[in-house]
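Here the complex is missing a single protein chain, while all its other protein chains stay put.
We just call them A and B in the order they show up, numbering each chain from 1.
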Amino acid sequence: MANNKIEIGFSSDAKKDPRRVVFVTKKTSAKVLGERGPEVMTYPHLLLREAIAFEILVIAMVVIALFWDAPLEQLANPLLTPNPAKAPWYFLGLQELLHFFPPFVAGILIPTLVVLALVVIPYFNVNVEGEALWSRYPSRNLRGVLVTTILVLAFLVFFDAWTIITPTAIVASVLICSYTGRQKTTGWQAALASKPLSWWIMTWFIAVSICLTVVGTFFRGPGWSWIWPWRPHVG
Amino acid sequence: MATNVNALLESLRETKVWKSIFRRGPANSNRTRSLAVFGNLFLHWMPVKVREKALHVRVSYYLGSISFLLFLILSVTGILLMFYYHPAAPNAYRDMKDLQFVVSSGVFLRNLHRLAAHLMVFMVFAHMFHVFYRGGYKPPHEFNWVIGVKLLLVTLFLSYTGYLLPWDQLAFWAVTVGTNIISAMPVIGEKIRFLLLGGHIVGENALLRFYVLHVVILPLAACVLMGIHFWRVQKDGGLTLKAKDSDGK
Partner (left out) sequence: MNEAENAKFDQRNPGADAEVTRRDFLNQITIGALGVAGFGSVAVTYQYLSPNVLFEAAAQFRAGTPDLYPVHSVTYLQDQQVYIVRMPEGFYAISAVCTHLGCITQWKEEAQMIACPCHGSKFKPDGVKIEGPAPRPLPHFALSLTADGELLVNKLQNVKNTQALKV
């Protein structure tokens, strides 16, 4: 009888055999529902703030509208093209792009890809998790970033697209700086080192868009030639 | 004097007519404040309660609200401008001159409309970038993000169709260049351009079609999409907060 010990399977020594309390598979995660925090009534708190925002907006716009006149040029003449013929400001970036790439690429392909890229952002796990780029595999990621940047820059140099090369180079160098400073805990390098890949791609996109739009607005003259806006030119 | 006016208002509020229109009574209890939002056709898109942290300007800079308010301003000024605008070439240009010199407040309305249009495009972009950086696209908000992208496209297209309507050199050639780009699309590009312009050239048909797009089709699309967008914000738990304030993540 003394040998009929019932093997329970666990020893009572916690150091040797930690008790299993919860079995978590890869697919489930122990989610903790966070507190929603203190809430207030929409009316009046939110609605009054929106009303104030609206009033400030209307007042500012009315004042500007009283002094800034919307442009109106001569009657449309199908026989006379103004030089340069510029699109509205939000399409000027696209028009600048048209200068470097054929119309199909700059006008159809790239905008479609941009819209598609925007739409699929939330469906990629890497964007949802938002892990810092240098946290898990820093050297592998650095290699990936360097290769991609060099490929992109080579492609752009081939097309002589300096308007895009400049912001790309700037963002890439800041990105690499954040790699070198990834061990820091404070300062701008530490803040940047914690940013995920999606942050860097979006920042690059915004930088390129701003650069393209600014160049298209101020630095392009007749024949889409390069001009310095502070120098007089024949239009 | 003050209490006389107040007393008058009080007795007005007791009348049958008033009570038949405003059923909830003055909004001085949480119940009536809930009804002010929940029982109102125009406001029931919003949740009855909001998280206090979401009210701070820094959370959203009210960019989304401002975009919507700009849309309202554009609708009102746009409808008023419609009273003096004939979507026919070359009357359209003459009407622009009319608005500038003959119509009372014509200049002001047109300036306001154009300013609001440019601002709205800018604010919609700013709103999108801000939502991205704040992580507001993460589940369960993915669908709302997609609706937002569609709203961005509608806004850009609204601005673009409106750009043609003055029928001046700026408008004409901007649209000529734009529609030529569309024809660069393989297979269907030419057909789309033909449909959009109602012909092969930017002419009278193009003006009318852009007018209908700008005034009816795209605003309706925007209203429907905005309805879904606001509804989803409410149903998904209200305004998302900064990453460190929201649940879990």
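As a convention for this text, contacts are C-beta pairs under 8 Å (C-beta built on N, C-alpha and C of every residue); 3 or more make two chains touch, one makes a residue touch a chain.
None of these values were measured; they are calculated from a predicted model.
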Contact set of the excluded chain (shown chains only): B
Option touching the unshown chain, where B:Leu80, B:Ala126 or B:Ile192 are the choices: B:Leu80
Which residue of B:Val102, B:Ile201 or B:Cys223 touches the chain not shown here: B:Val102
For subunit B, the residues touching the chain missing from this view: 1-6, 80, 83-84, 98, 102-106, 109
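Here is the rule we go by: only the chains that are shown with their structure count from here on.
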Distance from the mean Cα position of subunit B to that of subunit A, given in whole angstrom: 24
Residue ranges of subunit B in contact with subunit A within the complex: 27, 30, 33-34, 36-37, 43, 46-53, 55, 62, 65-66, 69-70, 73, 89-90, 93, 96-97, 100, 107-108, 110-116, 118-119, 121, 125, 128-129, 132-133, 135, 137-139, 141-142, 145-146, 149, 153, 156, 159-160, 163, 166-174, 176-178, 180-182, 184-186, 189, 201-202, 237, 243, 245-249
Footprint of subunit B on subunit A - complex, ascending: 31-47, 49-50, 53-54, 57-58, 61-62, 64-66, 68-78, 80-82, 85-91, 94-95, 98, 102-104, 107-108, 115, 118-119, 121-123, 127-128, 130, 198-199, 202, 206
